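The complex is shown incomplete by one protein chain, all other protein chains being positioned as in the whole.
Each chain gets a letter, A, B and C, in the order it is written, and its residues are counted from 1.
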Amino acid sequence: METFNFLDKIIGESILSAVLSALLPLIFLIVYALIAILGELKISAWIQERLGPMRTGPYGILQPIAEVVKLLQKEDIVPTNANRLLFNLAPFVMFTGAFAGFAVIPFSPAFAPAHINLGLYYIFAVGAFAVIGIVMGGWASNNKYSLLGAMRSASQMISYEIPGALVVLTAAVLANSLDLQEISLAQSGPFWNWFLFGGPGPWTKIWVIPFTLLLSLIFMITSLAETNRTPFDIPEGESELVGGYHTEYSGMKFAMFFFAEYANMFIVASVLTIVFLGGWNSPFGEFMSGYFWGVFWFTSKAMFIVFLQIWLRWTLPRVRVDQLMFLGWKVLLPFALVCFIVLSLYRILY
Amino acid sequence: MTTRKFIDIDFSRIESDRMRLNVGPQHPSTHGVLRLEVELDGEVVTDVIPHIGYLHRCFEKIAENVTYPQVIPYVDRMDYVSSMNNELPYVMAVEKLMGIKVPDKVEYIRVIMSELNRIANHQIAIATFGLDAGAFTPFLYLFRDREYILWIFEKASGARLLFNYFWIGGLANDVYPTFKEDVLNIVKQVRKTNQEIERLLIYNKIFIDRTANVGILPADVAINYACSGPVLRGSGVQFDLRKNEPYSIYDRFDFEIPVGKGEVGTVGDSWDRNIVRMREIEQSCRIIEQAVEQMPNEGDVQQAIPKKVRPPKGEIYFRCENPKGELGFYIISDGKDKPYRVKARAPSFVNLSVLPEISRGYLFADLIVILGSIDIVLGEVDR
Amino acid sequence: MIDYFKSVWAWFHTILIGMKITFTHLFSKKVTIQYPNERYPIPHNAKNRLQLYPDLCNGCMQCARVCPVQCIDVETIRVVPTDPDKPVMGDGTQRKLWVSVYDIDFAKCCFCGLCTTVCPTEAIKHTTDFEYSSYTREGLIYHFSAMSSEQVEQKKKLFEEWSAKEKAAKAGKVAEPSSVEKGEN
Partner (left out) sequence: MLVEIVFWTFAVLIVLSALVAVLSKNVIYSVFALLFTFFGVAGIYVLLNADFIAITQILIYIGGILVLLIFGVMLTSNITSVDIRSGQIGVFHTFWAGLISLLVIAGISYIALSTNWATSSSHSEQKATIETIGNSLLTNYLLAFESSSVLLLIAIIGAALIARRK
């Protein structure tokens, strides 16, 4: 299947198509975030035998809109002793980082906002903005809880980038590329061609399947840690740090942190989708595949991962800082290294 | 006595500022309006100073100015999650002072109600403990069950939380006709949820890692600090007033005293204190089942209620095993219809005093878990 | 080493168990309800807002005395023999006291139910109504007395006249007429 940007096809390569390419993910992000917020509310409610929001719209489906409207009209409070400039800047840095990740995500063979050949590496790099945003907000709030949360968050995200990077490296070795479109293309065909199941190859590849499964699990865990989701939500651990780095934020700035969190969730979910679940490929080979179906498969796979994240959040307690570090450095890293070596060997052998 | 150092580094060697952090009085996990002044070295707790009194309502002074029956509503408000248990030692103390013998049926209803309330209290304790560790869902499962128990209380006494149900010499009113079936159904439901919570939360590896080997309270320290209830039993001390000093009709039932054995960590850690509560729920279920079986259907619950509560001159200390520990009332009567002095020995208050001792050297996140494992209610701490 | 693998396995395994449990709950019956539209039944003996039936109240003040928080405020006026109304209570007996003021401050009330048990005529009862929040503290003070202010004035006047008369009669009977008349006490 050929990859291209359908906007370039329609209106030609121009500033307009570039702007539209940047705008489409933004619209997608907002719609997705609203759906994800509703999902979070409803799934948490159902897991806990509650009904969840039921008032706004039928079965409460308009609740996220109501929440955003509420946040929009709330008073924008800046604590007196906060560093005003950095306090106001932090949510934007955070959101910029989250949104920048969307630039390379291939939603379909016919659309990736920016098709660059280092997509996977790029997503990892812009993740750094989230760290800066959190640290900035945490420090500028002039609140000890925020500071503690920011420090925890920074150490957590930096530590978990390492096993995450190893997983991505392995994926790059498997696909022989860092280009997200090419990684997706490499897994075309039915679902047993996905890297989750060892990637395309003869049936003798069966012995690498445990390693690829393990690898995807490791990436799932690291992605949870990098997006500060339970069980790794210690930066905002409610019972300890009240709200962590966003304790002092309210109104729209809080909403931006919130949106950034959900955007990050989607980014890691889509990386997982692209690297292990075949990206926009249909699980049934040629059946239901194509440029348009690509969007469907991609979003539904990514949303399934988001669902997994939400499901885990409402199941598990929170780990402690030192256990998080233990898990990252002493469990995930060795396992990821073993998988990396085994899969590199596999790559050389076949 | 040594407290475990979190990391093997001599912190005094490194020149660094300690951070003073105010936890509470408004904080998600201080279980009320407790204020903890925490001294942190990085994230390691070096000192904790609990500041109490934000919920002080002068219970003891008020008790001197109201008549004996009027104290009961105030007693309810001490430990507001186990009001039935609070009423029991007070009314039994006054009864003893006056030499009243209550009918059997009253005793059985009192035991059933107390044990149901013990279950409700432990459910809250486990639920909020899980919440402190970050698990939200078990919290709601346990609260759902607690709600069913509260329905029984509401049907029997008319109130959900602050009952004024045990009166001196009897009960406010008899239980409703389907009481026994309801109670047995609840017991069934509680057992079911208990199993689920054990699988979902208690034996979850993350939860074990968070709570085991955290906040270790050795038995001698627990005894020196006069801890009682699950906090004491979690340290492996088999002491339960229901068994060691049977009051009411507890000597008629067959039950065990669960103690902390250090199943997944050290004896006396937070996990042990919690598991003691889990096991106590099971034992309470057993007591309730036996009590329901033995409870007489006939009998007037109000026949022994005195017209005028005017105990003779004298004093009494009476203690009961509350869900949170030993709740004792020391009453001095000068022969009038109002007590001369009522002193409450509140288990939460005593247990809280051990917090600084067992939380030094742990991480800040552990401090929250330790506080949750002690299971305090600020209404009782401050009174 | 074995411990390490065991704990890694335990992490994985117990998390899966938890996920299984929460997943089954995802489809279980929900226990919460849409509150103002649906309600759980409240037992008839529930101790919620108090309600006074003024025609049953004989003004004995026992409820005010037994209340641990002094939230009941009762004032009474004696019914004089010359009263033209010849008041009768709900149970048919002759009324001895007019209940001119019967206020309950629900901001103070602790819902212990003591007032309902001491009431000899069962004039005060708990209702199942628990939704009576108010924007002001004054809004939580309920005035249960059935008498209008004019009525109260009239009864007071009657009582004063009557008591003055009585006093005069008494004074005249016992000794010389006193020089100063006490106004009120």
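Simple rule for what comes next: contacts are C-beta pairs under 8 Å (C-beta built on N, C-alpha and C of every residue); 3 or more make two chains touch, one makes a residue touch a chain.
Quick caveat, the model's predicted, so the values are computed rather than measured.
*Asks:* Of A:86, A:252 or A:295, which sits in contact with the chain we cannot see?
*Replies:* Selected residue, touching the omitted chain: A:86.
*Asks:* Based on the whole complex, identify which of A:113, A:127, A:149 or A:279 touches the chain you can't see.
*Replies:* A:127
*Asks:* Touching the hidden chain in the complete assembly: which of A:7, A:38, A:135 or A:196 does that?
*Replies:* Touching the chain that is not displayed is residue A:135.
*Asks:* Tell me where the left-out chain touches chain A, residue by residue.
*Replies:* Contacting residues on chain A, toward the hidden partner: 15, 83, 85-86, 89, 93, 116-118, 121-122, 124-129, 131-132, 135-136, 139, 147, 150-151, 154, 158, 161, 178.
Everything that follows uses one rule, which is that only the chains that are shown with their structure count from here on.
*Asks:* Any idea how many Å lie between the Cα centroids of chain A and chain C?
*Replies:* 58
*Asks:* So how far apart, in whole Å, are chain B and chain C when each is placed at the average of its C-alpha atoms?
*Replies:* Result: the chain centres lie 31 Å from each other.
*Asks:* Among the residues of chain C, pick out those that touch two or more other chains and give their numbers.
*Replies:* Residues 11, 15, 18, 21-22, 25, 31.
*Asks:* Would you mind listing the residues of chain B that make contact with two or more other chains?
*Replies:* 137, 141, 144, 200-201, 204, 206
*Asks:* Where on chain C is chain B touching in the complex?
*Replies:* Spelled out, the residues of chain C in touch with chain B are 7, 10-11, 13-15, 17-18, 21-22, 25, 31, 40, 42-43, 45-47, 66-69, 110-114, 117, 126.
*Asks:* Using the touch rule from the top, collect the residues of chain C that touch chain A in their complex.
*Replies:* 8, 11, 15, 18-19, 21-23, 25-34
*Asks:* Give the list of chain B residues in touch with chain C in this complex.
*Replies:* My answer: residues 66-67, 69-74, 76-77, 137, 141, 144, 147, 151, 154-155, 157-159, 162, 164, 172-173, 176, 196, 199-201, 203-206.
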